[in-house]
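Excluded from the complex is one protein chain; the other protein chains are retained at their positions.
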Amino acid sequence: MSCNFKFGGMKALLAIGGLLCVLASNATAQSSSGQLTITMNVQSSITLVFQNNPSVGTPGFCPLTNGGTNNVGLDMGTAAFPGNFHTATCVNYTHLTAADYQVSSAFDVVVTKANSSSPNYRLAAQISTPPPANVKWLLNNVTLTNTGFTALDAADAFGARITKTLQVQVKNTVAAQVLQETITFLATAN
Amino acid sequence: MLKKYISIMRGAALAALLMCGASLAAQTTATGVINGTLVNKNGISIQFDTDPAGVTLGAAGTSAATANFGTVSAFGPLAAGVTRPSVTAANFTVRTFFDVQVIQGGLTSTTYTLTANLAAAAPTGLNYKVDAITLTTALQTIQINGAYHTDIAHNLDLVILTAAPGAGGPAVNTPITTTINFTATAN
Partner (left out) sequence: MKKVTLLTIFAALMMISSAAVAQTTASGTLTVTATVTGSINLVFNSDASGVALSSGAGTNAATLAFGNVSAFGAISAGIVRSTTATNFTVSSAVDVLVTKTNSVSANYSLTAQLGSVDAVNTWTVGGVGVTNAAAAPITATGTYGANSNFPVAITVPFTTASGTLISNTINYVATAN
């Protein structure tokens, strides 16, 4: 009886061992591997954004809408020749002559470079449509046209605020109307 | 055959180099746009300027100026820029000159009409005239074809009764102030 018991114990041990072996073999890490190859080619690039000037809100520095991007709005309000009339307190209003007035506001242009050895950049601008007769759009006293980019700067520093003043000059004969231009700035790495 | 192959390979390598060079030389640019807006409004404005022959206006060059005749009397001395064109038994007149400049923008109008009135009834014993037109609290037409953008001289007369205070004459030894409203209307 004792012998039988022992034999039975051995069988049980063997069975458990076998089960463990099976389990172990089943539990052997099932794995699979793969290899993903990644390639890319880095290119230099630059970006241009418009920022509010630190003096924003004071005369001559109107706030940009959507500032910090490359597509902003600059509302200079309503103005008229007689009586130095202008509604925006953030613009500079002046009578240039006995028959012309100018409304102006300044903002900053920031051009940033990446992966580029370019030392600086040149800046140009262009208006979108021909302005009405006797109306001029200028940047820092440089008259803009819609026929091509007008050079503004030859070697501006990357990452630096470049303050530009947008000026609208209107003769007193210009009829009441909304004067609107989309001014495109072009920065080109030197 | 081998030579042809080598030639093709050389050509391909050269093309690759050229393309590489072109890529490196490609201009790096960035653009941004500003949408600028200004509403040009038409309008007309008036300003008073000191006339060389008149008293020096306070706040000259604005639309709210002052003209001070100083101390006036039928016979005594007058301030610079003040004259006394007439003295009668009933009254005396003191006169000064002032300029009006009307500015317009965005209009097709070439001239304007100038009107004036007293802001309140004239003080006792005084009458006010602009270019010989006696002013009242009702609008009086002073000029019908004023030219824009230039100073146009007008004379301002104070006709002062010689009667004593309380007998129809003006108060004495006290400043008498009157406001005259001017309106320029584009023709």
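A and B are the chain letters, set down in written order, and residue numbers restart from 1 in every chain.
Throughout what follows, a contact is a pair of C-beta atoms (placed from the backbone, for glycine too) under 8 Å apart; a residue touches a chain by one contact, two chains touch by 3 or more.
Quick caveat: nothing in here was measured; it's all calculated off a predicted structure.
Among the residues A:36, A:133 or A:178, only A:36 touches the chain that is left out of the figure.
Taking the complete complex into account, A:116 is the one of A:52, A:69, A:116 or A:165 that touches the chain left out. Think of the hidden chain as still there; on subunit A it touches residues 25-26, 28-47, 112-117.
Here, only the chains that are shown with their structure count from here on.
Per the touch definition, subunit A reaches subunit B in the complex via residues 44-50, 64, 69-83, 85, 98-99, 101, 103, 107, 109, 111, 113, 116, 118, 135, 137, 166, 168, 170, 172-189. Listed in rising order, the residues of subunit B touching subunit A in the complex are 27-45, 47, 63, 103-106, 149.
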